[in-house]
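My questions all concern the structure below.
Right after this comes chain A.
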Amino acid sequence: MRNTYVPYPVSIKEVRVETEDKQLKSFWLQFLNSEDASAFNYTPGQFAELSISGYGEIPIGIASSPTEGRDLLFTVNKVGSVSSRLHNMKAGDIMGVRGPLGNSYPLKANKGKNIVIVAGGFAVTTLRSTMNWLLHPDNRGDFGEITFIYGARTPGMLLYTQEWTAWQQSGQANVHVTVDREAPGWSGLVGFVPTVTGDVAPKPDNAIALICGPPIMIKFTQPVFDKLGWQSDQIIMSLENRMKCGIGICGRCNVGPEYVCKDGPVFTKTQLDKLPREY
Partner candidate 1 sequence: MSDNAEFSPRIAAFLCNWCSYGAADLAGVSRLQYPPNIQVIRIPCTGRMSPKFILAAFRKGVDGVWVSG
Partner candidate 2 sequence: MSQKILAKDKVDAFLQGLCRDQDLFAPVMKDGKVGWGPVATAAEALWEFSNTEMSPKDFFFPQTECMMRFKNVQGDPQGMIMQAEAPLSRPRVLLNIRPCDAKAFQVLDLIFVQDEMTNDLYWRDKREKTALIGLACNDPCPTCFCTTVGSNPHGETGLDVLLVDLGDHFLAKALTEKGEALVKDLPAAAAGDEGQAAELKKAAEAKIKGGVAMDKVNAREVMELYDAPLWDRVMESCLNCGTCTFCCPTCHCFDIQDETQGEAGRRVRNWDYCMSWLFTMHGTGHNPRGTKKDRVRQRFMHKFKYIPVKRGGEIGCVGCGRCVQLCPVNIDVRKVVNDMNA
């Protein structure tokens, strides 16, 4: 039996500064041992604990898709001591990854349906994974229309620009990317995510929506979906709480009887309606 507290050793393959404020960096990680790479079987929506010896661990959503190969992509906001340390690390450095943890977006259970993805800010990470997975030739045929709505404060704060531009151009998905205010050099949509969602008006028939973003965005997006006639069990959200163990023991991500790290982070709105708002 594996000790699931011990992280797999990985090396940093590539570091990329993602945003203009330099608070977000992306890290491509490569497993040091190939058997670890095969053991690390994940699906979009799951997260992992990034471990830096001497600093600790942080739970971060996996931004890469298993369809992209063995390497893992994480985009990390610089807030605490672990993420600050990580931001100072460079390609070739060794760190650890523990996971995959949590449940994932219920994609396989919703084959044949239209998928609406709503993302705000840097919560787009696991949805990048989802998009890449959905658009992969092996999976694309299993789903109907795919709508991707994504907003950030400014154009410079948008993540994965190359990728969503490619999705847009491929015609495989309806991509709507917006920024909060007009900005020089930006010719795309302007406005908050809830407004744009209202304009796009995704139809609830035979569809599910995956929503991930800051609480304020979720708060205002919710009534938009209600108005369009969406039911609670069609709306799927990913939560974020403070975590340590990541495997449903240590208690800090507890929301009612559920552990966000193990029973989540993905919940349907039907489930959340029965839980305390402790997230």
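Selection criteria: all candidates are chains of the complex that A comes from, given by their letters.
In the analysis below, contacts are C-beta pairs under 8 Å (C-beta built on N, C-alpha and C of every residue); 3 or more make two chains touch, one makes a residue touch a chain; residues count from 1.
Keep in mind that what you see is a predicted model, and the values were worked out from it rather than measured.
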For chain A, as assembled in this complex, the candidate in touch from 1 or 2: 2
Chain A residues within the candidate 2 interface of the complex: 1-7, 9, 32, 51-57, 79-80, 83, 93-96, 101, 215, 240-242, 244-245, 247-258, 262, 274-279
